[in-house]
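Of the protein chains in this complex, all but one are displayed in their positions.
Letters are used for the chains, namely A, B and C, taken in the order the chains are written, and counting of residues starts over at 1 for each.
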Amino acid sequence: MSLPLLLGLLLIPLAASVYAVAAARQPDCSRRVYGVTLAVAATGLGIALAHLLTASTPETLKLPLGLPWLGAHFRLDALAAFFLIVVNLGGAVASLFALGYGQHEKAPERVLPFFPAFLAGMNLVLLADDAFSFLFAWEFMSLSSWALVMAHHQDPANARAGYLYLVMACFGTLALLLAFGLLAGTSGGYDFDTVRASAITPGFAALVLALALLGAGSKAGLVPLHVWLPLAHPAAPSHVSALMSGVMTKVAVYGFIRIVFDLLGEPVLWWWGGLVLALGGITAVLGVLYALMQHDLKRLLAYHTVENIGIIFIGLGLALAFQANLMYASAALALTAALFHILNHSLFKSLLFLGTGAVLTATGERDMEKLGGLIHPMPWTALAFLIGAAAISALPPLNGFVSEWLTFQAILISPELPQWLLKFLVPAVGALLALSAALAAACFVKAFGITFLGRARSPAATQARETDRYSLAALFVLAALCLLAGILPGLVVDGLAPVVSLLNGGARLIPQHHQPWLTLVPVVDVKSTYNGLLVLLFMALSGTTAAVLIHRLASSAVRRGPAWDCGFPDANPAFQYTAGSFAQPIRRVFGSVVFQARERVFMPPPGDLRPARFKIELHDPIWERGYAPIAHAVVAVSTRFNYLQYLTIRRYLSVVFGALVLLLLGMVLWR
Amino acid sequence: MHGLAFDIAHFLAGGMVVVSFLMLYQDRLSALINVFALHSLVLVLAVGWQATIQDAHHLYVTAGIALVFKAIIIPTALHRIVRRLGIHRTLEVVGGVGLDMLAGAALVALAILVMLPVTATTDALAREDLAFALAVLLLGLLLMITRQNAVSLVVGFMSLENGLVLAAAGARGMPLAVEISIAFSVLIALIVIGVFLFRIRERFDSVDMQAMDTFREERRK
Amino acid sequence: MALIADYLVQGCQMLLTLLLAPLLTGWIRALKAQLLRRRGPSLLQPYRDLSKLLRKEVVLAASASWLFRVAPYLIFSAIWVAASLAPTFASGLLFNWTADLIAIVALLGTARFFLALAGLDVGTSFGGIGSSREMMIASLAEPAMLMMVFTLSLLAGTTELSAVARFMLTADVGLRVSLALALMALVMVAIAENARIPVDNPATHLELTMVHEAMVLEYSGRHLALIELAASLKLLLYLSLLGCIFAPWGMATAGAGLTAYLGGVAIYVAKLAFGGFLLALFETSIAKMRVFRVDQFMGAALMLGLLGTLLLFVSRSL
Partner (left out) sequence: MSNLGVMAVTVLLAVPATAALLLALLPDYRIGARLNVSAALLSLLAAAALLWMKPEPNLYLRVDDFNIYLIVLNNLVSFTTSVFSASYIAHELETGRLTPVYLRFYHAMYQALIFAMNLAFLANNIGLMWVAIELATLITVLMVGIYRTRAALEAAWKYFILGSLGIALALFGTILVYLAAQPVMGEGLPAMAWDQLLAGAGSFDPALLNLAFVFLLLGYGTKAGLAPLHAWLPDAHAEGPTPISAVLSGLLLNVALYAVLRFKMLMNANPSALAPGPLMVGLGLLSLLFAGLMLYRRGDIKRLFAYSSIEHMGIITFAFGMGGPLANFAGLLHMTLHSLTKSAIFFAVGHISQVKGTQRISTIRGLTVTHPALGWGLVAGVIAIAGMPPFGIFMSEFLVVSSTFARQPLLALLLVLGLLLAFGTLLWRLHGLAFGKPDSGPAMPVQAGILPMLAHLALVLIAGVWLPGPLVAWFHNVAVLLG
């Protein structure tokens, strides 16, 4: 019953889009539209949650749309329900945020019509149950988000981002299209039930996996297909960035899971796991390293999305490896970790992007070097952002830590894997994961510290005001969820159980909710346990007791004074550490290898009045080695061919003549 | 009798090929036009002969049209145009006559080769005719691409089209042959080319097609 | 009844760590002084410092925010929880399963996170230096630590500390290369994390060499006291980790009764004293290295840890 409900629900945002096309210029149009999307997303969230928890059998539905002889198949199973929760949660919060944020939009007619469509598109991807509807919705999602990226198109950088985004999206869709072409076979059995039923040769299966990696990976931002992501996500309005980064990448991951774990089915080859694992590890570390080099807050967050996608794919790769060796219990753990991280990342990444949006409205700045000290004018935003930063840095007792802890546990039970390559690969990836976690912490100390702490570096930052109440509500909903998921992980794991067992041949983790103190006990025989609730309790207890005791027994006096700073307090905020200088040690350690980072210092001789200059050169290896050559090749070839436009008529006639003679000769020789 | 009929038809069709070679050989415009008139004349004879031996009377119409338009009106018109434009200089033959001849020979060979596998169910006459027609067609095309001048281009095209008419006539009892030849001769030969050459003369003071390869804005980019 | 006893024991451990930490610091300082032929302060000096600091008023920089004032409590509580969750004198206590080794590492990470933020909060250049260097060091130290954790858990089949300790007591450990590697990694990490020579000098106030001290430069009064206490707790934690993993002898097991507990405490104190002695010896015998050699030092630690793990992954199947 809930499936038709959901589908019917999706008509509402589409209607809202149409309405917005007509009435975008009206003052209260944005409030109306976002109100509608908020309501729709909340309802969808409720339905999906109900379906997931009551854990009924999948629902299917067939509408006379799409491919005429096939119809449009829809299906609501545990997997779809889980991702529906992720999508609609993000959508609801983004809409809530936009109720306030949308008021500041300069070009509402370029945002309002596409936002609901974008939301509907993502929902549709999750519900689609045949190749055509799936790709239709997939591409529709890309298209609407492209329109949102192009909302502020007058900035050439945004236009370029949008172009790159759409081309990469088309590339991904074509890859998926080929994959489905293989899965459907020559008979054209495009509906997923037929695909599941039909067997496929190992060679083709491997090809499908590769294509799925290309297609879904390019949308999720898997290195080296990530280049569009850090350009496109920041270009959109912040609540859209939150959706694209926090939610749409998850839809991409859904595509990968659906194809590889569900449609492809058995047999799984072990090296698939290895491949995905390696890609995940590389993506995680490169993503965070890129992020460390950024000064643009939104771009930094976008690169962190790349990193987290890497972590998710590490979990998925482990699961594949385990499944290939029929170790379903372990696969369950890995899958749980991946899905948990999907949920977590959607939470804190949305939170962080929305926080950035609040900063953006307050100061009009995305460049950290021009911000600073925002914790004073906007303490609540700062608090929410801080929680998000701590969560994404995988600090207990917040949710980011739980999923990484689960991933580590999955890695730790992997020595049973028989294949040698995996034996070497898994610990190496573990090291990469640990490294990326530590670097992420460093990066968010930088992000939060430079943006919110210290003293204001620009007039814009000094004149900042706290953001509106809708935005704050949205921020704190997400912050609360981050904390809850962190201290009650057992419940989340139980919620994920049906999804895991669906993808994992029935195997799942042991039920968690009746463990003492809601402790997280992934595998019984391995007695590794974690209890976020108690950690929080202990910390709160000890912290408060310490505070109370000290204030009671010792002094509680405070005197404000100038900063000491080893005796020479600097009046000028420009003397503070900047984002660039904060990243300098890490840049020296890692950047010099990965990005050929060079520091150029120009020190004028004494008496020369020119200012001293310090410049950092960074090279993006992937763009310079991978993408630029392709672009140049296309330009070169098309320029080479272009002269064909200016031949004389005689030449054109000769071409036809040549073709004719050629074909005639062919006929003569053909016999 | 049939043998003789066959031989004559064969002779006439072959004659057209030879005349096509003559056209390839020409490098003066007026001479080219004259040879084209001859070409058309041979065509008329061929078609007329076909009409008699197939006793398909509508072919006489086709022959008549060909005679009136292609052998008389168009050549004179072309002569007038040439004179009015004052193009009496020799026109450079791309690649030289000798090469053209070689290419032409190769084309004729190709035409015959292509026609060989055609089973003898279609009567031999049609087959031979077809081979020659194809040869004429290809030679006409060759003429078009080896000359630079609009007039000679048109001439080449019309010789090509003569080949077509020959083929149509050779096809025993082909309906609409008249209509088709009319469609061709009237529409192409008179209206369009006339109009065009007139217009072109208006715009460019030569009919040399090099002058027509104007620069377009893409090239400046 | 037994439950209450368990609670008591747990509470005792928390208090014990809290009380012992300054003593350990004092002990090391005294030893170092002795080794340098100085008389040095008394063992109890840290307690005196703390009580004095606690009683002084806080001088807060004008540009300090609420985070600056909350941070000390956060840091202190995080580290204290971590320290009291690690088995010290007895294994298998009531709440040992609350956080395994990974969680303890992460708790220290939480503390570091907020310390670094506090360093940036006032907006002085020295705070920035401290924070950025601290995070750079940590970005290598934490993976190294985790690799060490991997090694252990691959051996013991768990990441939970008292279980690890129990396993290390059993006979089937033997002498393993990877354990040695793990030990070295842990020691190096401990040195870096506790801002000891050669990575950092806890005694210096020469601006350009300090890391940890630079972050807490702006702190005063009770805040400083909490941070100092947290620092010494951290040192204690690392020593007790080393103790319970690589020298798990003489630890009492849960519910073993009062005498056993007391014995455990005695042995534990002895372990700490010995560890402190080694540390002091090490610190006095080498010089501090340049900040940009630290990454090589930590990289070495990381490699050692990874090597140990790899060896185990491979040798498991042999």
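Here, a residue touches a chain if its C-beta (ideal position, glycine included) is under 8 Å from a C-beta of that chain, and two chains touch if they have at least 3 such contacts.
Here the structure is a predicted model, which is why all the values come from computation and not from measurement.
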Legend entry - Touched by the hidden chain, restricted to displayed chains: A, B
Legend entry - Touching the absent chain when the full complex is considered, from A:Pro64, A:Pro202, A:Pro516 or A:Gly567: A:Pro64
Inset, instruction - With the full complex in mind, choose from A:Leu182, A:Ile282 or A:Leu518 the residue touching the hidden chain. - result: A:Leu182
Legend entry - Residue among A:Leu143, A:Ile282, A:Leu484 or A:Val594 touching the omitted chain: A:Leu143
Legend entry - subunit B residues touching the omitted chain (full complex): 114-115, 117-119, 121-122, 126, 130, 133-134, 137, 141, 144, 153, 157, 160-161, 164, 167-168, 171-176, 179-180, 183-184, 187-188, 191-192, 196, 199-200, 203, 212-214, 216-218, 221
Inset, instruction - With the missing chain put back, which residues of subunit A would touch it? List them for me. - result: 64-69, 131-132, 135-137, 139-140, 142-143, 150, 153-154, 156, 159, 162-163, 166-167, 170-171, 174, 177-178, 180-182, 184-186, 188, 190, 634-635, 637-639, 641-642, 644-645, 647, 649, 652-653, 655-656, 659-660, 663-664, 667, 670
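Throughout what follows, only the chains that are shown with their structure count from here on.
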Legend entry - Centre distance in Å when subunit B and subunit C are each reduced to the mean of their C-alpha atoms: 100
Legend entry - Distance from subunit B to subunit A - Cα centre to Cα centre, in angstrom: 69
Legend entry - Sites on subunit B at which at least two other chains make contact: none
Legend entry - Interfacial residue positions of subunit A with respect to subunit B in the complex: 642, 645-650, 653-654, 657, 660-661, 664-665, 667-668, 671
Legend entry - List of subunit A residues in touch with subunit C within their complex: 372-373, 375-376, 379, 382, 386, 390, 393-396, 401, 405, 408-409, 411-412, 415-416, 418, 420, 423-424, 426-428, 430-431, 434-435, 437-439, 441-442, 444-446, 448-450, 453-455, 517, 519, 525-531, 534-535, 538-543, 546-547, 550, 553-555, 557-566, 569-570, 573, 575-577, 581-586, 588-589
Legend entry - Touching residues (chain side subunit B, partner subunit A) in the complex: 94, 107, 110, 113-114, 117, 138, 141-142, 144-145, 147-148, 153, 209-210, 212-213, 215-216, 218-219
